[in-house]
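Here's the structure, in structure tokens; my notes come after.
Every protein chain except one is present and positioned as in the full complex.
Going by the order they are written in, the chains are A and B; count residues from 1 in each one.
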Amino acid sequence: MTVGIFITLLAAAVQSGTPILYATLGEILTEKVGVLNLGVEGMMMVGALTGFLVSKFTGNPVLGFIAGGFSGAMLAWIHGLVCMGLQGNQIVSGLALTILGTGLANYIGTPFAGQTAPGFNPLSIPLLKGIPFFGPVLFQHDLLVYISFLIPPLMWLFFRYTRPGLELRSVGEYPEAAFSAGIRALRFRWAGVLMGGFLAGLGGAYLSLAYTHLWSSGLSAGRGWIAVALVIFAFWKPERAFLGAYFFGGVMAFQLRLQAIGTNIPSSLLLMLPYALTVAVLVFASARARGSDVPAALGVNMEPRD
Amino acid sequence: MYRFKITKRQETSIWHSCLIFFGALAISLSFGSIILALQGKPPIGGLTYLFKGAFGDLWALEDCLIKGLPIFLCSIGVAIAFRLQVWNIGAEGQFAMGSIGATWLALVFPDQPQYLLLPGMMGASMLAGALWGLIPALLKIRMRTNEIIVTLMMNYLAIYILDYLVYGPWKDPTSFGFPMTAQFSPGAILPMIGNTRLSLGLWLCIFFGIAYWVFFRFTRLGFELKASGENMKAAKYARIPYNTLVILVMVMGGALAGTAGFVESSANLNRLQPSIMAGYGYTAIVVAWIARLNPLFIALASFLLAGLRVGVEHLQLDLQVPAAFGDIMEGLILLTVLASAFFEKYRIGLRKPA
Partner (left out) sequence: MKKIVMLFAIAAVIGFSTFSWAGKDLKVGFVYVSPIGDAGWSYAHNQGRLAVEGMDGVTTSFAESVSEGPDSERVIMNMARRGYDIIFATSFGYMDPMLKVAGKFPKTVFMHCSGYKQAKNMGNYFGRMYQARYLSGMVAGAMSKTNKIGYVAAFPIPEVIRGINAFTLGAQAVNPKVEVRVVWTKTWYDPATEKEAAKSLLDVGADVIAQHQDSPGPQEAAQERGVYSVGYNSDMSGFAPKAHLTAPIWNWGPYYVDVVKQVRQGTWKSEAAWPGLADGIVNLAPFGPMVPKKLQERVLAKKAEIAQGKAKVFEGPIKDQQGKERIAAGNVATDKELLGMTWFVDGVIGTTQ
């Protein structure tokens, strides 16, 4: 009985962590090129609505999922235009993007509230699902969860072993030096920001296509902000984003299950845990002053040249 | 093929800045009217309703002022930190802690006379807000942690603490189980100015606004702060160590956001309840930035953004436009104004192909 609950808890952690994982990976990519985009929540909301609408009207959830990603990238494009093109402050632009994205999604989505669209359903992987413990925890989910498993290793390989990956990182560290070395820094920044928005949009689309199959106002419910926090929790390392996203998803699932079993701990206190832990982890990492891959030029714009 | 040529402007005139600002505003408004038109609502008429609702009556102006007060206080709070290039985005949490501090005193000493209780509540709120600002400041200078993230996380912590208190120990037994504290005693409620619905919080705002201006204009400390923010080298030669300045700006910012929490809970809500958190702390950041950290512009921008919110309520009544329209407009205005600053600093010309 208790082992069973433990397994379902971990499975739930994986599922509720997945939308956050997509968004966190996106924000890692964005911050790696030295751009801070606090508009994740807005991009997720727009991604959720677009994914839902496209799936509803075409009947094809795969198309919806991809469209959700593109809509996130479109919003990220605005951020890029304001910050990289026009030298606007990244923090303020990101906040404005959250306000705009949430507003747009709720505005356009009002007539579709509570309607359903075709989405993704659990799809067990034939052999792997039989593995004791790992099978039910990892391999009895929907397709999008499996896709999310693949992204961090790919990102890790990209940053570590490919030339564009290394160049991309150098852009986030020393944009001026990278420029001198002949790297087209601005181009990399754009790529990072757009891809980041794409992934955040996918995270949003996950909410309306797989986690649930419906649209309602405020669907994202603050998950975008959690993703921003988890980037630090993960030390800007894609492989550690797993840990952060599933931990956060797990705390949510855990507090609900604590109640279901019949214990009584005020949920507000429990919900504080991830945020307090993020601060603690950040302090711990900063105290060691290494181990975290914080991009040195994060949040700093590049002056345009003649 | 012609290409754009970007050159830095040597100087900018006030008129040029104004032109660009209003140009940005016009662009965002036209986007807004397109959105209205797409929904089949009259675009120009809609904007007219919005303006009339927000600024068309004396009482509407009063409404905008009431809603603008907390935004203003939070905004000059974060503006102080921005002057030093310290990114305090924790006004939301400091606001929450301020309201908790004020409420605590109001609940513990309900029978104290007003002249003791109100200053006490204000002190408690400033203290609580300042403390909430001090923690990220200490972490920043001791541990070199990123203040953006710490302040953001501490917003959540503060809101959950508030949640815990109003759902738990501070819940009013006569509220039929609803999450709110008991109503404050008359001594704990900020009096109104004359016959208006504006509380004495307005004088507080004016006082802090002027103090902010005097501080940066006439005091040596304010000057050093500004200089250190503009140039890290200057910070090294400043009389006061940079670390002390960081603590100072975060504590002052926290105290101001805390005061906003006091005004909102005492004058407007007369109790503490979760709906006190209306996102003022986040709006304040954008307000501070588009106002270029200038106290007069901050006041104006707070008033205008409050007006946008009030106007959208009227727009809803007149045209049944979803409330989210206000968010869209706010986002659009902020982005266009933010982007427009570029055209003040730089001149864009066309360059002939080489």
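Some points to look at:
Here is the rule we go by: a contact is a pair of C-beta atoms (placed from the backbone, for glycine too) under 8 Å apart; a residue touches a chain by one contact, two chains touch by 3 or more.
Quantities reported herein were computed from a predicted structural model and do not represent experimental measurements.
Only one residue in the set B:S33, B:T48, B:N294 or B:Q316 touches the chain that does not appear here, and it is B:Q316. The chain not shown here is touched by just one of A:V54, A:L100, A:L186 or A:L214, and that residue is A:L214. Remark: the omitted chain is touched by one listed residue; of B:Q273, B:S302 or B:S340 this is B:Q273. Residues of chain B that touch the chain left out of view are 53, 59-60, 63, 66-67, 163, 167-168, 176-180, 183, 264, 268-270, 273, 275-276, 278, 310, 313-314, 316-318, 320, 322-324.
Considering the complete assembly, chain A touches the hidden chain via residues 4-5, 8-9, 12, 16, 19, 106, 109-114, 116, 121-122, 207, 211-214, 216-219, 221, 252-253, 256-257, 259-262, 264, 266-268.
To be clear about the criterion, only the chains that are shown with their structure count from here on.
Residues 5-7, 35, 87, 89, 139, 143-146, 148-150, 152-154, 156-157, 160-161, 163-164, 167-168, 282, 285-286, 289-290, 322-332, 334-335, 338-339, 341-342, 345-346 of chain B are the ones that touch chain A when the two sit in their complex. Residues of chain A that touch chain B in their complex: 36, 42, 78, 81-82, 85-89, 91-93, 95-107, 110, 217, 225, 228-229, 232, 266, 268-269, 271-272, 275-276, 278-279, 282-283, 286-287, 289, 294, 299, 304-306.
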